[in-house]
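Just one protein chain is left out here, and the rest sit where they should.
The first chain written gets the first letter, and so on, giving A and B; residue counts start at 1 in each chain.
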Amino acid sequence: MPQQTRPSLDDPRISIPAGSEWYEPAPTPQTERQAEFLTLKDGEMFVNMGPQHPSTHGVLRVVIKIDGEKVVDLDPVLGYLHRGVEKLCENADYHQAICYTDPLEYVSSLFCEAAPVAAFEKLMEVDVPRRAQYIRVLTMELNRIASHTLFQGWMALDLGGLTPILWSFIERDEIVDMLAALTGQKLLYNYYRIGGVNGDLNHEFMSRLGTWMSRAAAQIDSNLGLINENELFVRRTRGLGVLDAKTALRMGVTGPNLRSTGVPYDLRRDRPYLVYPELEFDIPTRTEGDSLARYLVRIDEIKQSIRIIDQVLHEMPDGPVMAKLPRLIRPRPGRAFGAVEGPRGVYGTYAISDGTDQPFRMRIHDPSFVHLQLVGPLTRGNLIADTMAVMASLDPVMGGVDK
Amino acid sequence: MSGAALVWARLTPAGRILAVLLPVLAVGGALTTALLIVFGGAIAATIGANLPIVRFLAASVITFLITVPTAFLLIYMEMKIIALMNLRIGPDRIGPAGAVMSIVHGLKVLMKEDYTPPSVDVPVFTLAPVVVYLASFMTVMVIPFAPELTSVGLELGLLYFFAIGGLGVVGLMMAGWSSFNKYSLLGGIRAAAQAISYEIPLTLSVVGIVILTGTLSLPKIVAAQSGSLLDWFIFRQPLAAIIFFIAITAEANRTPFDNTEADQEIVAGFATEYSGMRFGFFFFAEYVNVFIVSALFSAVFLGGSNAPLVLPFHPEIIINLGSLGIMLPILAGIAPVIGTLVCAAPIWFASSRIKTWQALVAGFLIFGGLSTAAIGFWAWAMIPALGNLIWFLIKTFSLVFVFVWMRGTLPRARIDQLMGFAWKWLLPASLLNIFATALAVLLTTSGGN
Partner (left out) sequence: MARIPGSGLVRGMALTLTRFFQPKRTVMYPEVKPDIPPRNRGRLELVTDEHGALKCETCFQCAQACPIECIDMGGTDTKGRFAVHWGPAEQYAERREESALRRAGRTVSDAAAAQGSSIDITAVDATLEQFDYDPHAMLGILEGIQAAYGYLPVDALKRVSRATGAWYAMVYGTATFYRHLRFEPGRTRSIAICRCAPCLAAGTGRVAGTLTAEFNTELGRAIPWSNLRLETLPGHLAEAPSPLVVIDGEQQRDLNARNVETWTAALAGRYAA
């Protein structure tokens, strides 16, 4: 029995007569959950955030049911950036597929290349030269730092701070310029090839890397001083959106978001790939599972990445950077799963070969998509402003979510 | 086609405007002169008889005219200072160091389409920016720029200030409600809640000062702080100063209390549906508000127009120009030439590589600087209002800098933390301050008796 309510702003009849071009009848619920979501109690109303909202990280649309300032329910709507990348990859040959996957997570596109390349290499049963492996680790860790520094700025921006994002971009720009000197592109590097990498390290990259390494750690540390101990920032994120380890594992959460709940799961340690087993680094974890923990885990990962880069630079062997492979890749029929630990979580690609030069089926697993389903449970009961804090701390990239 | 029509058709738009304007101005000027000659005495007599009214009108017009350049200056300061803190350069293309940028911004806002969305409450929607702007510029009237430069020295100035300053929230609520937009509504409600919560500690924090000075008049409060640096109320009432500063930050909707227009949360708050000059009014009012609250803080706590250090000597430079007689115009003509030559001579003699014209230009600039400094010093010494005004503006703009600095640094407080802070901490603290002040006054006066 629906309760008789006061007219709310959601009732189109209060100002728009039926028959006007603005009039839109209320949608009919298709599922039980939708019916529950669409039912408004007294005093509640919907607020539509996105897809062009300043803080929804691209084109995410979130429909929020609020009671005053309190978020009662929340419904993320995806698909505004859907391009059908998996299907496009199935119509391209193996080399071309790599360049389709690179714009998925555009802030860390080397990981988006690394996963399909790993899967294809398993299909081809090819050994990557050791120097190429080291170069991959080096560039991936650089990209992880770029992604995490950018995250740090976004997090502060979503909480209302203006300055950190620009400082983050300065740090990120140096890495991006460095990688541009190596790969030839600034954002979508398209650098990894099946069986190696496209081109050896060059002088320009190495000199830029050297200058950056000499002051990177100190500079990033100094940037953190702006918000890490800021009372306003800490009070807004501590204890907000607490995720426990059990729920996180059940929902398939990976990456820093999982490690912030105390589970030290990292693909670099647990399913080693490339030369990670030979390198020495820690897996930073926290046990709180709140927004602040998710933020701090990422900050700690930056330091570990700098440590890895330092080791890689010292142990880099000489040799070829590309395995001997035919120009036309035609793997034997089979299936393979390649996964890497990206800055947001496990980034995986599952590829089936039918013996032709195009993948028969290619499935891309993106961690942002998994993490986005947490926004609802973690935000319910908090305030509107907390939606931003939770969403920013989960760090989704919509390019990967919508594929 | 007749000759006049042909000429008219060939004129540019500017030429057409001039062609209409010049005759009108000529005729109007002639008429005005004639009227002044005929009725001048009567007009002067009327003005003399109603001096308070005329003074009030002039003060209103001047305060209204002050607000616009102030807002432009503050917008430029905000753009430039935050840019420098972000390790950017900020505006630098238009004008020297980009100084004209904010005026161009204003022109841009003027030229944008002024759009009224369907299904808004049109009269309220249209009036809201006017109310907000009016409220902010009405408070400028009681600001004591200097003892001689207070447009209206109200006896209840402080109370008037809080009352009219609180009126701006009505405009924000009007904008939020009439926009037919949920973000606007949330912004308006936030503004109302925030303003009401922070009005209380804001008002209570100055009660201590009212107890000490026994007046609500801003010029008298400023006068009570004359003397040494330690007479300023920021040193006599530090707790009140802190509470007051936090409260005016919230009153002016500045970071970290800018929840009313938190763009990461509710897009632009109450201004979401506004465009063009109506949005510009909100924008202007916000910056005028920043100036006003800074001015209020410097008047109440930083000694207003009192100099922090009183010079041990007081220069008395009395130049009776009339005594020079006929030599005055001759000197005025000769002095710049001789001064320029005298200043240019050492440069010209210093190096043979410097060309004569370069030395002359440099000498002219040096002489200009020196004479400006001399005239400025004379004015400062002889016109006390000027020195007072300069001190007042230095204090006010230092505070504006602090506000901008905070905006460049701090993230935003959450709305519930904001309200909790006002009620749980600021209100008890301000009450404590009142009790402590009252007790101290009671003890000292009873001890004196």
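Note that a contact is a pair of C-beta atoms (placed from the backbone, for glycine too) under 8 Å apart; a residue touches a chain by one contact, two chains touch by 3 or more.
Just so it is clear, the structure is predicted and the values come from calculations on it, not from any experiment.
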Taking the complete complex into account, which shown chains does the hidden chain touch?
A, B
Of the residues A:L78, A:C99 or A:V126, I need the one that contacts the missing chain.
A:C99
Of B:I81, B:V109, B:I189 or B:L399, the residue touching the omitted chain is B:I81
Where the missing chain touches chain B, by residue
81, 84-89, 405-406, 408-410
At which residues does chain A meet the chain that is not included here?
92, 95-97, 99-100, 163, 167, 170, 177, 180-186, 199, 202, 204, 222, 225-234
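Please note the rule applied: only the chains that are shown with their structure count from here on.
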Going by the contact rule set out above, which residues of chain B touch chain A in the complex?
82, 85-88, 118-119, 180, 182-183, 185-186, 190, 255-256, 258-259, 262-267, 407-417
Contact footprint of chain B on chain A as seen in their complex
9, 15-16, 22, 45-47, 53-55, 69, 156-163, 166-167, 170, 226-227, 230, 232-233, 235-236, 383-388
